[in-house]
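Other chains of the complex are left out, but the ones given are in their true place.
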């Protein structure tokens, strides 16, 4: 079927490419970068010169996929394109939009008869090859209309073993895409996915940190180990309880360089982790691990927190402690004495 | 080669079975349960009537695998068997022993010329079929001597993709077993494996809790979702960043029953999670996620903590708040008003 | 000066009483409960029969203090009273309002020429006697106009030692009230105050929990202590680094009953703790302790979380563990064996 794609960054361009590779679809593309448009056109997509041209070329009812950075850019693009579309057309937001924005937008668009579908997409840079895991929010009939697109983008069964006890359930889920419910639910589920992702990543990260520091001088000599982290990551991939795709990636990085010296240690966070904690709070659900993982990222981006200076100021106040400019050697000694 | 197995619980018995299935090995078995011994004998192992008989039957240098509950039982069994063994024999502790106990024991046994190897084993009840992921601490020569046993128990390559950049590294790691270093390091690495496991499990658990509570009345009506957790777990298995074996198991459990009403919610912990946090503290490594996961289990096993009563007592003290016997409805209302 | 008070619950009534006790002020009072109005009238306040009557009686420019539950009730009351007030009148919200609501409301009222002041108030049920610590947001001139009210409500210097290095700073702060900045800042600072309060309370609570459980059978016998918590709380009040008013209250509760058996252990949370964590997230400030304290309250209000059932389901999946219906005795034993 026909699909229009606005936003030809890595994600948008690869989605177009996967649709063309799978066959049976025709993509119309637009981006503020003429180069990006030309590149896709060279691979078989139909280029649009501007949004008017883009809308004109698509057959009604149109399906317009927006793949732009969440926030102001997506917001204004949707406002503009909505002014050009007709009733029964559908806008698909495939980015990392905050799910409450989806609900608000869909309400506005509904007044014009335009449908809105939010698609949370996981798979990262590997999606073109492996397929995209998609969580889709929107009206049932509209999601069904777009099914050929989702089926082409999804990973398909592959060689992943079938889960027992799923007889009678929607078989499309096993292809890697799911209609999660009404508008907003797609991005809500994707948000929680990312929240979990933060927690999983931090669990592995702390574990490898403990392994790496098993050799510090503060430990009694007979209790120190010099461990090979690359081999440990590799062996855990094979038959252990903690095998996962994230572990595969970690094993790969550690095999390249066990010290990871190429990385500064500054870790960005992208919104979903924050929103997940906000959701937990709104629901009164304790989410210690997901929150600790988020805060570890916040902390990673600062030289020192003001909180830490407050601690030092208090310690000087009651104990006369002058905090040293580096890790306190007496602490290490004390540990070693235990 | 010959192996003696003491302890024929689920793990010990299945290890024996896997060795016999793989061929080329002969197992001598002992357990305080005569039934357990008879069962394995019926499958081809050689039964021993007592430890003396067990030791007598094994060819020197003997390899004795202990697969008993960590702690007092393993401790006393090793003390007894050590009195019966000869120099150059080897004791393998395959249980969940605290790694510092390994180091202490190996020191004692060394005086008698007996070798000690600690094997951390992951794979749980699936090990017989999938193979066991093994982390092995001990002297290089002794571990090499036991290689046929480890090779038979390990999962082997299977269809797990090869990690790039591993050329020139020990190929046995890709079979699923690793010589981690000196005595104690096997259980140390297994301990951290379990610490990570706790963190991963808690990350998924919190995420599904947030999904399940996305429909609570405390939320504004337009922001509520009734989500299908079984389908969400399933779709995440396919192409998402958070796919893992633990997620496979979760998807399977949710497919059987989305409410998990068969489970009380009391969650045991088995030592390794605690020791991992202790190790982090000794190394001065922050491990918020692994610790929060451990504490969530502690909390799960109590009706109410004394800490919570202290909070209520304080709240009454400064605010005159009488804590209700159930969730405070005013809190819910206040949330809803946001 | 004249003050109008709407809302004669414990806080509102005591504020009126303190103003009357201090002298030099006249209070006009209204509440939906005629009894509450009559009670204050008997103590010297002027009763109003309805909001029109209330507004009519107050001299211009009027000062109307709203002391109602945060959320819908406060919102609608302010909307109603705003329709009755004149330009240059001022509405004071002394409740636990979300600070972003203050900013929104002040914007609306500004169009009508009505001023808005938000007052975060700490001191709880002890405020009538000890005075109220107040954090005040609003226009400088308006806050100054209300100074006589704030001065009467504040605790005053008392016998609290003067902080060194404060020469040249606003001396009113040492009376216990502070103009924190523009509208919203009063409730923002009060919100963080409560966030800190949650953290402090949880720190004491965990400490006393560790003391109380120093005698559990899971510990080796020679490492157990039966401690007197009431005496410990008392001694810490005297010269220790952790002396505080919250500790005073705890010592008092433990002196009455060391087991605190009167408390269920369900602990409410009242909005500010949640908003504090949300603020930390918006600012990318790690706030592990304040968040953990909030989550401990969420957890206290549930029999079991769904997260915990997910953990049990996973454990059964990989290890065949059947979670028991009570705390796992084998765990205790294992601890004892360490």
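A, B and C are the chain letters, set down in written order, and residue numbers restart from 1 in every chain.
In this text, a contact is a pair of C-beta atoms (placed from the backbone, for glycine too) under 8 Å apart; a residue touches a chain by one contact, two chains touch by 3 or more.
All values derive from a computational prediction rather than experimental measurement.
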Oligomeric state of the whole complex, in copies, if 3 are shown: 4
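Rule of thumb we're sticking to: only the chains that are shown with their structure count from here on.
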Going only through chains that touch each other, what is the minimum step count from subunit A to subunit C? 1
As a test of whether you follow the contact definition, which chain pair has the most C-beta contact pairs? A-B
Chain with minimal offset from the mean of all protein Cα atoms: A
By mean C-alpha coordinates, which chain is most distant from subunit C? B
Two copies, subunit B and subunit C, superposed on Cα atoms differ by a rotation in degrees, nearest 5, of 180
Approximately how many whole Å separate the CA-defined centres of subunit A and subunit C? 37
Dist(centroid_CA(subunit B), centroid_CA(subunit C)) in Å evaluates to 44
Would you give the residues of subunit B that are in contact with at least 2 other chains, written as numbers and ranges? 124, 202, 204, 206, 209, 213, 245-246, 252, 288, 292, 296, 331, 335, 338
Report the residues of subunit C in contact with subunit B in the complex, numbered from low to high. 10, 69-72, 98, 124-126, 201-202, 204-206, 208-209, 212-213, 245-246, 249-250, 252-254, 260, 263-271, 274, 288, 292, 296-297, 299-321, 323-328, 330-331, 333-335, 337-338
Complex contacts: residues of subunit A adjacent to subunit B: 100, 103, 122-124, 127, 130-135, 154-155, 158-161, 163-166, 169-170, 173-178, 180-182, 184-185, 188-189, 192-193, 195-200, 202-204, 206-207, 209-211, 213-214, 216, 218-219, 222-223, 225-228, 230-232, 234-248, 251-252, 255-256, 276, 279-280, 282-290, 292-293, 295-296, 331-332, 335, 338
In the complex, subunit A touches subunit C at residues 241, 269, 274, 277-278, 281-282, 284-288, 291-292, 294-296, 298-299, 301, 305, 307, 318
